[in-house]
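Omission of a single protein chain aside, the complex is shown with its protein chains in their original locations.
Residue numbering begins at 1 within each chain, and the chains themselves are lettered A, B and C in the order written.
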Amino acid sequence: MGLDVTWAVKWLTLSAQAMAEHRVELIELDRAIGDSDHGENMDRGFQAVLDKLAETPPETPGAALKLTAMALMSKVGGAAGPLYGTAFLRAATTLGDAAYIDAASLAAALAAARDGIVARGKAETGDKTMVDAWTPAVDAAAAAAADGDTLAVLIAAAEAAEAGAMATDPLVARKGRASYLGERSAGHRDPGAASSALILRAAAGAAA
Amino acid sequence: MGLDVTWAVKWLTLSAQAMAEHRVELIELDRAIGDSDHGENMDRGFQAVLDKLAETPPETPGAALKLTAMALMSKVGGAAGPLYGTAFLRAATTLGDAAYIDAASLAAALAAARDGIVARGKAETGDKTMVDAWTPAVDAAAAAAADGDTLAVLIAAAEAAEAGAMATDPLVARKGRASYLGERSAGHRDPGAASSALILRAAAGAAA
Amino acid sequence: MKKLINDPRAVVDESVEGFGLAHADLVTVSADPKYVTRKDAPVAGKVGLVSGGGSGHEPLHAGFVGRGMLDAAVPGAVFTSPTPDQIIPATLAVNSGAGVVHIVKNYTGDVLNFETAAEMAQAEGVEVRTVLVNDDVAVEDSLYTAGRRGVGGTVLVEKIAGAAAERGDDLDAVAVIGDRVNQNVRTMGVALTACTVPHAGTPSFDLADNEIEIGIGIHGEPGRHKIAMENADGITGRLLEPILSDLGTASGEKVLLFVNGMGGTPLSELYIVYRRAAQILAERGLTVERSLVGNYITSLEMQGCSISVLRLDDEMTVLWDAPVHTPALRWGV
Partner (left out) sequence: MKKLINDPRAVVDESVEGFGLAHADLVTVSADPKYVTRKDAPVAGKVGLVSGGGSGHEPLHAGFVGRGMLDAAVPGAVFTSPTPDQIIPATLAVNSGAGVVHIVKNYTGDVLNFETAAEMAQAEGVEVRTVLVNDDVAVEDSLYTAGRRGVGGTVLVEKIAGAAAERGDDLDAVAVIGDRVNQNVRTMGVALTACTVPHAGTPSFDLADNEIEIGIGIHGEPGRHKIAMENADGITGRLLEPILSDLGTASGEKVLLFVNGMGGTPLSELYIVYRRAAQILAERGLTVERSLVGNYITSLEMQGCSISVLRLDDEMTVLWDAPVHTPALRWGV
């Protein structure tokens, strides 16, 4: 079996909830080393995702992610909009029309998402961006996928993403708006890494 | 004998000192019911008077007051500049070329100054303006002049002006910038009345 | 108080000097006595237009010196009217023989200083007319006050009278059109924050975080009353209501709508106010024929705005549209 469109819709719904709940926190993180909009942008974007899901309920997980990509691309703006848009689009492409996602294709979809972010943003590990949440998540997912348990893959990814986001605290940013601060960016968590961890935690929550 | 040009120069010098010393206080009074410039304007104006006195030392009290009128008119600006300018000009005209001022002509000069202010500003007693310091001062001076003692005239004028200035506290302004505040102007001393009292006190101080 | 200044007492000197350097193609600056004239003044045969007042309202007045508007501006100290020894030479400098109109905002200081200057200029043979601007509806009872203040309408008087002078109207005609603009314009302002006069160093009034000051003038003096903070639509209604009722506009009339920033308010917010004001005017059946949005008559860094409504007639519209070329207002040239 594996994860189906119900899981995907639940994932996106929980993600939207998480963005609304953590809106102020993400704004605050962005205020410290950016321009105070990340939480607002993500909240607005995922509300648009919910609207789209209600409007045209998707029939496959891939369709749900594609719709998400389009909504985020057209409603988030800023750096995060195109990056998340590309991530969800690449994941959707990997999943194709499949009705069910097994552990291996789940791990592959996560890897495709991460690769999309890197392709667009050109950030390397340690540049203090959302990549620092995604790369450990992708690695942990790949390792967990061997056992074939999708929930275990998602939990591993979420935990790794959370650890990765926390690990951005001491880093000096080299990409995105925070990079203008140089050394002053150290001591603050990257907002995009934080929102990425929330989204991946929502994915696990939806499968639990 | 009476008051001579030395007295006049000392009066103006003490006035300049008083304006410098009370600059912030006059600004604060004007801040409450006006536009925060009265102390700055008077200080600037009387510094210009000092410069003029040094440049072309006057030979009569009347000449000293005329020079003062011109300096205030050209350096103070605002409402106070033309009002004080006219006051000093009218007083100077009254005194003419006399080398010495007796009590009667002193009282007449003060009355002329006050009349000048009223002629220009059209304020009545109780309108909460500098007139409320000048009119009691002129009345007290006239009464004291009967005894022929110029110092007594000046002390009477200074005391009356101070009382008059204090008495503006509860009034509602009907002229000048404070009038825009209506009832909100009550509870504050009129800055022009306060500076008038300082100037008349300096006149007494110079004669002591 | 944080300001981009050097010595607080040199603010006007240095600012006017910089202004003169930046606009050397348009204006000439006299440093002492301080005044700014149009580069080609006096313009032969043309009535001269002189305005002035305290500094701190930039771009008013110096920013409006140039073809089609003022011939001279006379800046006083911050929030302090200029003195006759500045106004007189400015008046003489722009007199081509056709006489000079003084545009004076109705504040005791401005009135007295311009009055003295006009008298002395006349004594020197210059014909002077005075247009007194008093468009501020916040001053309710002008019997018991120094009368209504000159505020936002001043900009409109200067533009339209300036165009009349430029097209060759004579002295009386320029004064008459200036008066007509004044009689047909009403203004009301609001402050969200006070401003700080450089030499004073403390804010000009105290305002709590949830309070605004309604019916302010332009000198940082407190307004008619404080009210609790409201949203932009609410504030706009509060400003516009007394303007329209005092002006007595009737459905079908044409107006110019002027939303002016007090210096520290973003342009984006002025457009939010403009939006609501335009809606209200439309509801009243008024046609907004012309509009102006921006910081034109300010109170240093104060946050807030004023709204002015000018009832237009065809001649005023033509004069409004006439070419103007000044540092702060320019079109048609």
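Just so it is clear, a residue touches a chain if its C-beta (ideal position, glycine included) is under 8 Å from a C-beta of that chain, and two chains touch if they have at least 3 such contacts.
Predicted model, so just to flag it, every value in this text is computed and none were measured.
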In the full complex, displayed partners of the excluded chain: A, C
From A:Pro58, A:Gly78 or A:Gly205, residue that would touch the chain that is not displayed: A:Gly78
Option touching the unshown chain, where C:Glu17, C:Glu115, C:Asp179 or C:Asp246 are the choices: C:Glu17
Interface with the undisplayed chain - residues on chain C: 2-6, 11-12, 14-19, 21-22, 55-56, 58-59, 63, 192-193, 209, 212, 229, 231-233, 235, 259, 263-276, 278, 288, 291, 293, 295, 298, 300-301, 303-305, 330-333
Hidden partner interface residues of chain A, rising order: 27, 31, 33-37, 40-41, 44, 73-83, 85, 120-121, 173-177, 179-182, 184
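Please note the rule applied: only the chains that are shown with their structure count from here on.
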Maximum centroid distance from chain C, chain identifier (CA atoms): A
Highest-count interface - the chain pair sharing the most C-beta contacts: B-C
Whole-Å gap between the CA centroids of chain A and chain B: 75
Touching two or more other chains - residue numbers and ranges from chain B: none
Where chain C touches two or more other chains at once, by residue number: none
